[in-house]
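Some chains have been omitted; the remaining ones sit where they do in the full complex.
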């Protein structure tokens, strides 16, 4: 049976529920979805500093799922439910199951339905890190990044309407000025507004949660696993000290 | 219901059956697969000249499926079952359904399970066109292309063992000399040897047919459609003359 772990690397239970809901809505009948977040870390991920801490929380959560005898059986694949692809490279070292971040997944889907597209993200501080991801994934010549000027957490709560409006205006500018033919939602917390935005803009709107979950489900069904022959090899055995002692790589 | 058309753009019925078989083996229970090939064109696709003719056959076949009243109902998505991604850009103009080639799909899956990988293709004449595709898809820094030195059709028939062996040696060289951590099969006709090669090499082996079918199935389930706002807009209405008269774009 295909069993997908969707890990929101920040501490927002609201986010975790939202992405879990979306994931369950789109998987095939036989696929089981676990949605969880780390037991420690930042309330949200906005820039490099938050990312560093969230990565460790993510890896800790994965170690629990990978451990022998973990409840529920072996995980077929992991989705890191953050658009910064926080900790994905490290996560790929930790498991044979395929691991996918939202940005990589969304860029792949966008490139199939559009020759040029735009990521719209909440805060300006994320623009450069996302551009670096876009470059890493080889999509610089077809993707621009714009910020809507709102906080990530604004999409959950009383400011949600205002946040949606700011996002929509930013997306419209991408279509009008950057030649974008499709919009990529640059934050896991926007997963529930994709349909509305698609209807209002009249172009494809790609939600990274949906894209990553379907990709990981597909890879799990095909039995594709992470290569251990290179950069994603299991970490060499060694000791870790202090509060990280329990996270040392083991054989 | 999800309904995938897998179109082999060459005239080899053996290829068409092989890719259809593989596609049906991996789709979810509710997904219908149609496997077909054009009614005219080259016996196989080996280089730019064959590609030009195969593209037209592909588009003609798609027009039949897109036509109002086509038997079986609307197609959710198309797989162009050729590793050269023959005609994919033109095909995206012809339909709102998502269209996927094998190379693009396989590269995306490879990048998830390996930081560096190699395409192994039958003939040397395909190396440069494939490198151009790799560049188009932004993967030049992590993917090399090698040729096994056999003909595409050798994978069907009495030379199949020899062809497999040549391919395996080429793949081993990629692992040993190019730093590849995974192997991508550079031809639709190899779809049935992926499992054997994976077992013998001990690294992930990505088959483009499987990758593209699962991606298109996923996109169909999510309702993602090709943007008509840019390069993939429907072709402007005009007349076509001579043997192509029937293929003119219509409103």
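In order of appearance the chains are A and B, and numbering begins at 1 in each one.
In this text, a contact is a pair of C-beta atoms (placed from the backbone, for glycine too) under 8 Å apart; a residue touches a chain by one contact, two chains touch by 3 or more.
Bear in mind that the values here come from a model prediction, so they are computed numbers and not experimental data.
J.: Assuming the 2 chains shown are copies of one sequence, what number of copies does the full assembly in this structure comprise?
T.: The complete complex, not just the displayed part, contains 6 copies.
We adopt the following convention: only the chains that are shown with their structure count from here on.
J.: CA centre of subunit A versus CA centre of subunit B: separation in Å?
T.: 28
J.: Note which residues of subunit A are touching subunit B in the complex, please.
T.: 26, 28-29, 98-100, 104, 108-109, 111-116, 137-141, 175, 179, 181-182, 202-204, 206, 210-211, 214-215, 217-219, 221-222, 224-227, 229-232
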